[in-house]
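Note that this complex is displayed minus one protein chain, with the remaining chains in position.
So, chain A:
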Amino acid sequence: MKLIRCERGHYYDSQQHSRCPSCGVPGLDAGNSDAQMQAAPVDAMVTQVRGQAGVADIGVTVAMVRKKIGIDPVVGWLVCIEGPEKGRDYRIRSERNGIGRGADMAICINGDEAISRENHAYISFNPRKASFRIAPGDGRGMTYLNGEEVDVPMPLLAYDRIELGQTHLLFVPLCGEQFNWENQGE
């Protein structure tokens, strides 16, 4: 076997192929180049299948696109009222929001070392019920809601107080009975 790398970064055995079998005319690359394939028994069977591309595409992966209003809108806020980031606010978006120190967290409280890097707790918003919940995170760090430990998901109400690490947060909803993005501008 003598491996060659084509200019697009595919490897192929130059003793079996005169050119890169992975490169080809898009959509038409199922045909002739494979005819030169080695004659292993499994392969002979497979080569026939390879020629049959072109059946209408069915069941292709469909992507979730935030189609309604183009962006993922804010549904509420957390406001830091005590702790290293006192005075800052954090946006809550639809469905699940992880809280942690990490930059990839939906709610990133970067300045509080006592908060877990990833998913110290979760705030979730259910768009169908327009309701908020707080749930414990994946790590060992504790979370308190109005002074009570959060060990199961709990409903969140306006101006509830959340404590995690050295941070105290106030919960301020946007969506609820009085306002919901779902009913806007349609």
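Just so we're on the same page, contacts are C-beta pairs under 8 Å (C-beta built on N, C-alpha and C of every residue); 3 or more make two chains touch, one makes a residue touch a chain; residues count from 1.
Heads up, the rule we're going with is that contacts and distances are computed from a predicted model.
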item	value
Listed names "2-oxoacid:acceptor oxidoreductase subunit alpha", "Amino acid ABC transporter permease", "Serine/threonine-protein phosphatase" or "Hydrogenase maturation factor", with the criterion being the UniProt name of the chain not displayed	"Serine/threonine-protein phosphatase"
Of A:13, A:113, A:149 or A:182, the residue in touch with the unshown chain	A:13
Interface with the undisplayed chain - residues on chain A	1, 3, 5, 8-11, 13, 22, 26-27, 29-30, 42-43, 45-46, 49-50, 52-66, 70, 95-96, 104, 122, 124, 126, 133, 135, 153
